[in-house]
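Quick one: the structure is below, questions incoming.
All protein chains but one are shown in place.
Letters A, B, C, D, E, F and G name the chains as they come in the text, with residue numbers starting at 1 for each one.
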Amino acid sequence: MRNSEKSKIVESEKVREVLSMRAVILMGSKVDLNFCREIADKLKIFGIESDLRIASAHKTPEHVLEILKSYEDEEVVFVTVAGRSNALSGFVDANTTKPVIASPPIGDKWIDLFSSIRMPSGVAPMLVLEAENVALAVAKIFAIREERIRNAVKEYQKRKKDEILKSDKEVG
Amino acid sequence: MRNSEKSKIVESEKVREVLSMRAVILMGSKVDLNFCREIADKLKIFGIESDLRIASAHKTPEHVLEILKSYEDEEVVFVTVAGRSNALSGFVDANTTKPVIASPPIGDKWIDLFSSIRMPSGVAPMLVLEAENVALAVAKIFAIREERIRNAVKEYQKRKKDEILKSDKEVG
Amino acid sequence: MRNSEKSKIVESEKVREVLSMRAVILMGSKVDLNFCREIADKLKIFGIESDLRIASAHKTPEHVLEILKSYEDEEVVFVTVAGRSNALSGFVDANTTKPVIASPPIGDKWIDLFSSIRMPSGVAPMLVLEAENVALAVAKIFAIREERIRNAVKEYQKRKKDEILKSDKEVG
Amino acid sequence: MRNSEKSKIVESEKVREVLSMRAVILMGSKVDLNFCREIADKLKIFGIESDLRIASAHKTPEHVLEILKSYEDEEVVFVTVAGRSNALSGFVDANTTKPVIASPPIGDKWIDLFSSIRMPSGVAPMLVLEAENVALAVAKIFAIREERIRNAVKEYQKRKKDEILKSDKEVG
Amino acid sequence: MRNSEKSKIVESEKVREVLSMRAVILMGSKVDLNFCREIADKLKIFGIESDLRIASAHKTPEHVLEILKSYEDEEVVFVTVAGRSNALSGFVDANTTKPVIASPPIGDKWIDLFSSIRMPSGVAPMLVLEAENVALAVAKIFAIREERIRNAVKEYQKRKKDEILKSDKEVG
Amino acid sequence: MRNSEKSKIVESEKVREVLSMRAVILMGSKVDLNFCREIADKLKIFGIESDLRIASAHKTPEHVLEILKSYEDEEVVFVTVAGRSNALSGFVDANTTKPVIASPPIGDKWIDLFSSIRMPSGVAPMLVLEAENVALAVAKIFAIREERIRNAVKEYQKRKKDEILKSDKEVG
Amino acid sequence: MRNSEKSKIVESEKVREVLSMRAVILMGSKVDLNFCREIADKLKIFGIESDLRIASAHKTPEHVLEILKSYEDEEVVFVTVAGRSNALSGFVDANTTKPVIASPPIGDKWIDLFSSIRMPSGVAPMLVLEAENVALAVAKIFAIREERIRNAVKEYQKRKKDEILKSDKEVG
Partner (left out) sequence: MRNSEKSKIVESEKVREVLSMRAVILMGSKVDLNFCREIADKLKIFGIESDLRIASAHKTPEHVLEILKSYEDEEVVFVTVAGRSNALSGFVDANTTKPVIASPPIGDKWIDLFSSIRMPSGVAPMLVLEAENVALAVAKIFAIREERIRNAVKEYQKRKKDEILKSDKEVG
């Protein structure tokens, strides 16, 4: 967690928990900032805050390791966003005990997909494509033990079902 | 959770938690039983128990829904294993608040991969290939709040690093 | 068949048959409505009526099952339209005795094709791409026993041949 | 229908119908004979007879056209089996009013798949892979109006479901 | 050769030869007319005339066979142009003793390529992409024995070389 | 033509023509010798002789150019056989007026195919896969003007048709 | 080296070295001139001069060989730029002792990639995509022994790292 954020934390246990249970959206370059902001927006559907961070597994590996270390005592899920040859997701996953969701912004470049999933033994980032689905996956991880988020997931899933049922009535 | 298992549960809170925090490995047909047993074995590295279940999203969808319902109050992560066109992973994910890890046993059939990742909005299974990495991903999800598992992940990652450092010394 | 439609049916046997022998175009989301309407339009070439329905194998599986049940006594062919990972076609096929034609709107996304054809044993949707060809395939199924439709197919095929013969004369 | 077969037909209407409602499995060369015999075997599950025929769209097109003509008054579904560049399926489909199921024996040669599905307007063979699923698709087409076959499909689908439910009990 | 053309032929042997040594550009539908006209234009570089014909191997196979028969006594090379699943090239090749150059207008649709080259034994269309290269390949076939065309090929190849040598001087 | 061969030529015009009208099978390395010998064997079906030559466009380009020059006054068709990145076919085609048939021995390595067909403007080798089809394509080129070879092609095509018609009778 | 350039060389040893240590950017046609100029511009970041040359391995192989010969006594790295089937890179590499970097301008045409990397034994161009990375690779080769260029690489790498660290601060 960043110092600037730590200063905002009130000392009640409740607040600490809410701030701790967050996503860290780590991108390899600022080129992917818009996509990462979209993930952060979608996480708000489930009441989950997030940090946006930029660091490159290729070019600033020590900085990535520092970032990982700074979150080791927090309850976080990492979301890694890197285009082209995605070294970031595996690099992050191998150097943290936290869950890592890889979400490469591949668009139609399917050939780039394989750098995100052909991991060696002991490296296990979890692939999810597109911002809203990434947010949902993060929410489900926290929802295991957190009733507030579990309810948000339930409501979200219900809305999705209702939309389809409503469409079916309209088209008939 | 299955009835046969419920009868085994002693009433202490401690035991309940340990049994509850488990993986449910759900396969589409018994063809994939060996691969699923390998996942279960690898989960033991991290001290995580698992249930093996067989149900088809295509052929026995109501049975899948019943299974999902029976685990809704447990602290579980689903691992879905289905070859060819993988309807199971998305189907499970859309009908539970629990995290779902899709691990299709695709081998060299990369063309089957896309059925596991091209999900519609609101459906977010997380792809991880190969048994040991699936087990590691499940462990990391539970490790967020469970110190026992977090330590198991740490030790596992340390062993992996040490193996490489040792190899480098031997080859020099 | 929908209640709203049932009310319109006059009690003569002739009318019943004509209404019964229809296509049910089932799409996974309203995103594909235009493509489905195009199929319905093309079916009119062969004098075949159709119902448009929206339901998701992932998100509203029970609703899909209800729809299938409501048509079980009708003489229908299902046309399933779902983009990305197509769970709908196999799901529908496994839960009805009716023929199912899968027509995923894949455009240039060939990687999505395989989710429509790599079916497990006992699940057999039939793949046809593009609206006009889907309509022709439906018509040929009904044409086996229905002379009216068989004649429509014959005329259609003759028109297609004549167009080519005419083109050849013009270009020479 | 072949002369040798016609002589076997007893004059009762019942027998005529049973013989008429059949599959014609047409292969491009005798290389695929084993695969076609497997389809014929699987059709027997549903009580459906079949003819095996060999003709090439490339090399003996007139012979293909003669075969198609000889079945035009029968209640048949064509199953076309041709490897490599599959001209046969589209050729057959364009020259008959009967439904055509294309089942290229592609194995792992996915690059051959596209010759079976990238059809021009007015040519609509329906793709189904693997012998058992081809047989099921044929059965469902006849099942629309034929109660005997519809019941066979129902029983087949029930057996498939029961197998999975049984597997789930055994693995638990 | 078409009747309309035959009437134009003066009876001298010289003219007969020139008209006979021609390309027949056969397309599956008039959609590809512009591409075929471009081939005809490029053939003029080498002093080779061409006929444009439209016929479909799928929909008008007898018409294709008639066209092939009408050219059997001419000195022609066939150029077959058909998009999507290219049945035309193999169909033409198997039914004529003349050389056949397949030139599918695939653009970026590489998946369509394989229907043009995965031929069964005894069917051997020769693949060349793009109009100018098709014209050059036709010219080289006639150039084996025809000095006039051989010289045209030589001059064409020399121009191509000179263009590159000139570019190198300009860029230096 | 090689000196050793020239010495064998009797001085009659007839013999000269027969020897001149030959295929030159040029391979990039001796690794492909067996495949090239198979082409030579299949050419004998059509009464066509062939020379086997080894030269590399990458490593011995001057030697390739010498070989091309030595055949410039003969009536030959070149068959180029080179695996991996096929520079040979385009190199040969750009430096001779003779027709060039590229037949890369790609087996299942489809990724190697594109080096044989993505030619720049002014370079037009013609792709044909597999030895027997290469031989047929060469024969058809010579058959345009050579009755002896045209008849051999006709007989060959007839045998192919008869085989299929015979198979159909046997399987019925 | 070109005559026009040789005349510019002052006779001091220092200048000779600087001019000698250069890149020769050799393109197959002037179509790729803009891309090659971009490489030349990026090389200036590292203080490296370059020559632009145009020659085709297919159409002007002797000219390519002359160019290679003229640089054999210089300290140069070749950069080869050829689209479609890239014969140039392997051709250049096999005929010079200098290092060759292949940089095909493939854009999204991944199928063209394989012609640049599937080299026979003894042919070893090194693939690098995109202009700036090509320039960096050339610079690193010269940097082994040239301190001036090594420092330029160090500064360049530092700027890249600083950009990322700065981005991370801004986004936080």
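Convention: a residue touches a chain if its C-beta (ideal position, glycine included) is under 8 Å from a C-beta of that chain, and two chains touch if they have at least 3 such contacts.
In this text, all values refer to a predicted model and were calculated from it rather than measured experimentally.
Novice: For the chain left out of this view, which of A:I25, A:A40, A:A57 or A:V134 touches it?
Specialist: The one listed residue touching the chain not shown is A:A57.
Novice: Over the whole complex, note the residues of subunit G touching the chain we left out.
Specialist: Output for subunit G: 75-77, 94-95, 97-101, 110, 113-114, 117-119, 121-130, 132-134, 136-137, 140-145, 150, 153-154, 156-157, 160.
Novice: Which subunit B residues touch the hidden chain?
Specialist: 108, 110, 157, 160-161, 164-165, 167-168, 170-172
Novice: Could you please point out the subunit F residues that touch the chain left off the display?
Specialist: 2, 4, 29-30, 33, 51-56, 59-60, 63, 109, 111
Rule of thumb we're sticking to: only the chains that are shown with their structure count from here on.
Novice: In angstrom, rounded to a whole number, how far apart do the mean CA points of subunit E and subunit G lie?
Specialist: It comes to 40 Å between the two C-alpha centres.
Novice: Would you mind pulling out the distance in Å between where the CA atoms of subunit B average out and where those of subunit C do?
Specialist: Taking the average C-alpha coordinate of subunit B and of subunit C, the gap between them is 38 Å.
Novice: Between subunit B and subunit G, what is the gap in Å from one C-alpha centre to the other?
Specialist: 49
Novice: Which residues of subunit E are in contact with two or more other chains?
Specialist: Within subunit E, residues 29, 56, 59, 94-95, 110-111, 114, 117-119, 122-123, 157, 160 contact more than one other chain.
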